[in-house]
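Handing you this structure, nothing more for now.
All protein chains of the complex are present and in place, except for one that has been dropped.
So, chain A:
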Amino acid sequence: MATAMAATAVERAVLEEEFRWLLHDEVHAVLRQLQDILKEAALRFTLPGSGTEGPAKQENFILGSCGTDQVKGVLTLQGDALSQADVNLKMPRNNQLLHFAFREDKQWKLQQIQDARNHVSQAIYLLDNRDENYQFRTGAEVLKLMDAVMLQLTRARNRLTTPATLTLPEIAASGLTRMFAPALPSDVLVNVYINLNKLCLTVYQLHALQPNSTKNFRPSGGSVLHSPGAMFEWGSQRLEVSHVHKVESVIPWLNDALVFFTVSLQLCQQLKDKISVFSSYWSYRPF
């Protein structure tokens, strides 16, 4: 049967040599490349300890939408936290201008950015352990490492690409509504999230449903962006969304980070593929 094997002895020797090169040299080269990319990504998140010490710098983002100018927001991002927010809302009925801002002493953590940042640093930590001196012995070992790194990177990316789907009561209960200095009017809800590379602010205007209303009350489920007409129960009141305003602004460094994630994920996959080519040869002999 041995003759039936595709690889003859010579061929096998060549393959083994090639595989050894892959494990000893190529893997480390890819890992170094990965590390460089991820460090670059981590810089975008201004990870503490990643070189720039001291408090993260503040960035102002003016949020608007191309359609209307009913809502305008200026959000200040400091690392993964919103340190300041100014929201101007022009009421559609009476053109009255509402303005509310964050309390001075409070910051609002954008959990999506924090999670993405932490996932990246976990990935970097996984790679840090395997420097040039570390010798990979089996292909499976590389695959396992790549799987672990890819898991972190996928999660990091998914945190940014998939905002939480919240129900309206959850938005109402969230700490964000309590962040504003003149407290938010009871008929306004605010939500801030990241969607891909954009910082998004949604303002919901509500009106109470009359208890004897003929409208069929159906509480709406979780959603990233609720549409007008969505209903929910808050306290003892039944409320309905009357207007939705969504404004957004691109965060350039988030865009970079997403690109870095995609590139490094592809690098990981390519390395896995390279290892897999040899998979038939390390079924029982670890080399």
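Everything that follows uses one rule, which is that a residue touches a chain if its C-beta (ideal position, glycine included) is under 8 Å from a C-beta of that chain, and two chains touch if they have at least 3 such contacts; residues count from 1.
As a working rule, contacts and distances are computed from a predicted model.
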Omitted chain (choose from "Proteasome subunit beta", "Integrator complex subunit 10", "Coatomer subunit gamma" or "WD repeat domain 72") - UniProt protein name: "WD repeat domain 72"
Chain not shown: contacting residue from A:Glu40, A:Glu59, A:Glu141 or A:Asp256: A:Glu141
Touching residue (missing chain; options A:Ala164, A:Ala181, A:Ala208 or A:Val250): A:Ala164
Footprint left on chain A by the chain that the document does not show: 1-2, 4-6, 48-49, 109, 111, 114-115, 118-119, 121, 125, 128-131, 133-134, 137, 140-141, 143-144, 147-148, 150-151, 154-155, 157-159, 161-162, 164-167, 170, 174, 196, 222, 265-266, 269, 273, 276, 279-280, 283-284
